[in-house]
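Dropping the structure in here first, questions after.
One chain of protein is taken out of this complex; the other chains stay put.
After this line comes subunit A, so read on.
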Amino acid sequence: MRITCPLCGTRDRREFYYYGAEDYLHRPAPDAAPETWDDYLHLRDNPAGETRDLWYHELGCASWLVVTRNTVTHEISAVELVAEVSA
């Protein structure tokens, strides 16, 4: 498996650390309802198809990445910098 870091180029999977669903980028407001926080912290979709995850280029440039991949075909269709996605 290879991931194309937007900065470093195509790199081996061993250079990256998996963090979890992209949901972590959508933190609720501090005064949001408890259900919203519960959803944010604990509830995740488990799609057969396209999913977006956070990865960390640990052994490379130390950038956080959003990787869009398909859980059925294993195709990686996009890799973006978190810094640009959430800017």
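Keep in mind that, in the parts below, a residue touches a chain if its C-beta (ideal position, glycine included) is under 8 Å from a C-beta of that chain, and two chains touch if they have at least 3 such contacts; residues count from 1.
In the analysis below, contacts and distances are computed from a predicted model.
S.K.: Any idea which of "Sulfur carrier protein ThiS", "Urea ABC transporter substrate-binding protein", "Sarcosine oxidase subunit gamma" or "Putative aldouronate transport system permease protein" UniProt assigns to the chain that's been left out?
M.R.: "Sarcosine oxidase subunit gamma"
S.K.: Quick one: which of A:Cys8, A:Leu25 or A:Leu43 touches the chain that's been left out?
M.R.: Of all options in A:Cys8, A:Leu25 or A:Leu43, contact with the hidden chain holds for A:Cys8.
S.K.: Which residues does subunit A use to touch the chain missing from this display?
M.R.: 7-9, 11-12, 14-15, 58-63, 81, 83
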